[in-house]
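Removed from the display is one protein chain of the complex; every other protein chain stays in position.
Labels run A and B following the written order; every chain starts at residue 1.
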Amino acid sequence: MGSFNLNRRSFLKGAGLMGATSALAALAGCGGSDDGGTDASAGGDTGSEASSYAKTIVIGRANDSDNLDPVTCIGNINIFIFNLILDGLLKTSDDGETIEPNLAEDMPEISDDGLTYTFKVKSGLKFSDGSDVTAEDWKWTFERAMTTEDSNWISTVENFDHVECPDDTTVIVTLKTPAASALACLCVFTLGVQSKAYFDKVGADEYKNAIIGTGPYMVKEWKKGEYLTLTKNPNYREEGLPLTEEIEFKVVADDNSRKIQLQSGDIDIATDVPFSTMKELESDSEVAPHPDPSTFTYWVSLNTQNEYLSNPDVREALFLATDPQEIVDMTTYGYGTTIGTVFSTTSEYCDKDLEPITPDVDKAKELLAGAGYPDGFEIKMLLKGGNDFYASIATVLQSQWSKIGVNLVQDTQEATAYSSARKALELDTIISGWSDDIQDPSEFMQFIFDYDVTHGYYSGLQQPDDMVALNDQANAEQDVEKRKELYKQIQQGFADQKIFIPLLSVPYQNAIRKDITGFVQTPLGNYRFEKLAMPASE
Amino acid sequence: MSQSDDKGFKADATPTPAGEAAAELAATAEEASQPEKRLSPFRRSPSLLVGTIIVAFFVLMALFPQLFTSGDPYALDGSQMLLPPSADHLMGTDNFGYDIWTRVVYATSLDLIIGVASVSLPFVVGVLLGLLAGYYGGKLDSIIMRVLDCFVAFPFMVLAIAIVAILGSGVRNLIIAMWVVSWPEYTRLVRAEVLVAKQSEYVQAAKTLGYSDLRIMFRHILPNVISSSVVYAASDVVMCIMTGAGMSFLGLGVPQPTPEWGAIISGGKSFITTAPWISILPGLMMAVVGLGLSLVGDGLNDLLRTKD
Partner (left out) sequence: MKSLRYLLKRILQMIPVLFVAVVVIFLLMRFLPGDSALATLGDKIDPRAYEAIKEERGLNASIPEQFAIYFSNLLQGDMGTSVIYNEKVSALIGTRMVTTICLALIATIFTVLISLPLGYLAGVKRDKPADAVIRVFALIGLSSPAFWVGLLLLIVFGVQLKLLPVSGWGRSWPAHFRALILPGMTLAFSSIAVLIRNIRNNVIDVQEADYVDFGRSKGLSNWAISTGYVLRNALIPTVTLLSLRIIGMLSGSVIIENIFGLPGIGALLVQAVTGRDYAVVQGCVIVFVIIVLVVNVITDFLYSVLDHRIQLGGDEA
């Protein structure tokens, strides 16, 4: 950003102008060749194809990764980049709608009892250090994911009974019970094949700092808290990919700085961009918001063990006092979407027939009066300090609920105190959010149905037997249509319980330079950068 | 030299500047009956006059916010988001469509309460400890000063965060955190001056007359050593409000949507490029309050020293 340096932005402006002019000339000269613009976009620099792309693309993030070991890591900041380094047998498609083979030659052969999945693996696979992928690596990868005690992701693989690898290109996974979610679970990042020899060499602690896989990139340098640089895997199985040699994840903690650095060309992609900034960038000439759909949904959990909230009429009154559209408008500047159920909107099992709440203040007041609280009451909402998005939702809710006399008090706690209060269910209401780690609702349902994990997602409600039965059926059902019907009933059940006030879903908050192509973030959040490229600036 | 500046001089055997000042103060106390003292304090110190007017203005605003704005500080308005200052919205609006001027006005009472409440207890406790440490010296002094050393060894922000994390956020706990972090300054100030005052003739005289320690401490020493703490307290009020703002910045201050200056300023941080008025204008108000209190402090200092 030096005042005396020609910064890249102004340089590109010039280059863009040149590009536009030559494109015009090309049009005028040969009357509309399709290739006219592409050549010009290389900035007039002739050379091999590789050199027409920028060597490095810099991505600004609010936080740094803290653990690159997929099995022991926690948090999206780590998870999102695993698809760059690791490949599993299967993967979700870029749009998140289907599951496709990745290192497997094809989709697996499934035995008639639905318990055994047999994969034929592509041959000749190499890790980024040049060593061959062996049967031992596959077996070790699976077993480590399935047995590491302090892994937060065991639940996604706990239906796997055992894994056999008779040779380097065959993997046979045996389930405990037949489950529709098995294919989705096989896409989970902990099952991306990793090198056992490397792990044995460096040990578990060092493994957190760098891992080796078969993905398009490998770790080059990591200065913790500052930047993490990935470089092209020289042994990547697809010739000519990835297009960009280096990806640098740079920590730019401050939201304003990240925006300014994006605009000045210090970074090329910004993540965690506040919605207000995305709105503002819509009119920028160089960069643009890139709201990829996500699985994120937000709702308010009402603790049914609270003296007021134990009354279903009171809960319904709060539903009717809530205006999700106003929340979308005021907190996401239109980027969010109102929802009628807490299921991820990108999931095929999301019941789109459930409508977002239509507020009805009069009816809400009636219900409250009927419940014996004509003058309302005071209630707290547990919030995490420093989370501006949650705080702004709470502020709008506070205003909405005050119309029926409910005084919502923001109980903001420092991050760990917040987790601790949440774990002990020391709360009246809380803003909850969910994002899937697998393209299947079973993981989410486990968080709600297994009371010990989240107190029924902070509703304080142990799900009744009929709901539990529905969930068990849904877990086992292989037929997608029948399964949809089961999940529909479950979602209707939540709606009737009035424990989760559905608010909104949001897209990923990215903003990128307009000349970048191939930026993919799947609904699960995985970056896919094989074809990510930006024209070289020099 | 200005009293409000010597925050916490350490007392060495050599005369410290604070010590000299204290000696001067002792001298002033003895002059208390001179005729020029009868002049109105405001006439003798224009700083005090200006400062008092400013502070009085804000006290008025705290007591009668309706006189300054007709708006509702809690009126959220989706159609009025992020508007720049105008005749309708003197300080513009924020991302909730809140009228910032209205919120700044309504925040005055809370902020003044935070400032005064945060300072009062540390003032009393800090001065007492300083008095005891300085007067008795020896073991008691060592113990008090080592405890103090431990307190000042932590960056106060960290101590404040830890306390708020233990107690939870909110105005009351914020004030408690402030109590814990701000007493050492007063103890240091008073102790340094007591060490000097102890050697002065009037104390020696009182001792030879056989007065009790309590009487000497409170009747003879305290009036002569307290002025620098009073002056410091005026600026400490501003510092406490600022620390509260810092806590809001970390998300641990006064929760939304309660109007509070620090919270308003930090709430505007996400919008400094698009709506800088959210942070700048309320900050300006705080600076004016600070100016008022600093002037009062200066004025008191002028009055109490009267060397020139």
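In the analysis below, contacts are C-beta pairs under 8 Å (C-beta built on N, C-alpha and C of every residue); 3 or more make two chains touch, one makes a residue touch a chain.
On a predicted model such as this, the values are computed, not experimentally measured, just so you know.
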Item to complete: Could you tell which one of B:Ile53, B:Val124 or B:Ile166 touches the chain left off the display?
Response: B:Ile166
Worksheet item: Who touches the missing chain here, B:Ala62, B:Ala75, B:Leu128 or B:Met157?
Response: B:Met157
Practice prompt. Looking beyond the chains shown, say which of A:Tyr335, A:Phe377 or A:Phe447 touches the absent one.
Written response: A:Phe447
Discussion item. Can you say which of A:Pro101, A:Pro178, A:Gly433 or A:Gly493 touches the chain missing from this structure?
Written reply: A:Gly433
Worksheet, complete the sentence: On chain A, the omitted chain is touched by residues 1, 3, 66-67, 74-75, 149-155, 205, 208-209, 224-226, 252-254, 256-257, 260-261, 264, 413-417, 419-421, 423, 433, 447, 452-454
Discussion item. Could you pull out which residues of chain B are in touch with the chain that's been left out?
Written reply: 1-2, 4-14, 16-17, 137, 141-142, 145-146, 149-150, 152-158, 161-162, 165-166, 195, 235, 238, 241-242, 245-246, 249-250, 262, 265-266, 269, 272-273, 276, 279-280, 283, 286-291, 293-295, 298
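To be clear about the criterion, only the chains that are shown with their structure count from here on.
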Worksheet item: Any idea how many Å lie between the Cα centroids of chain A and chain B?
Response: 47
Worksheet item: Considering the complex alone, what residue numbers of chain A touch chain B?
Response: 255-256, 259-260, 274, 276-277, 280, 326, 329-330, 383-388, 391-392, 394-396, 398-399, 402, 409-414, 416-417
Discussion item. Which residues of chain B touch chain A once you look at their complex with the stated criterion?
Written reply: 74, 76, 78, 81-82, 95-97, 161, 164-166, 168-169, 250-252, 255-257, 269-274
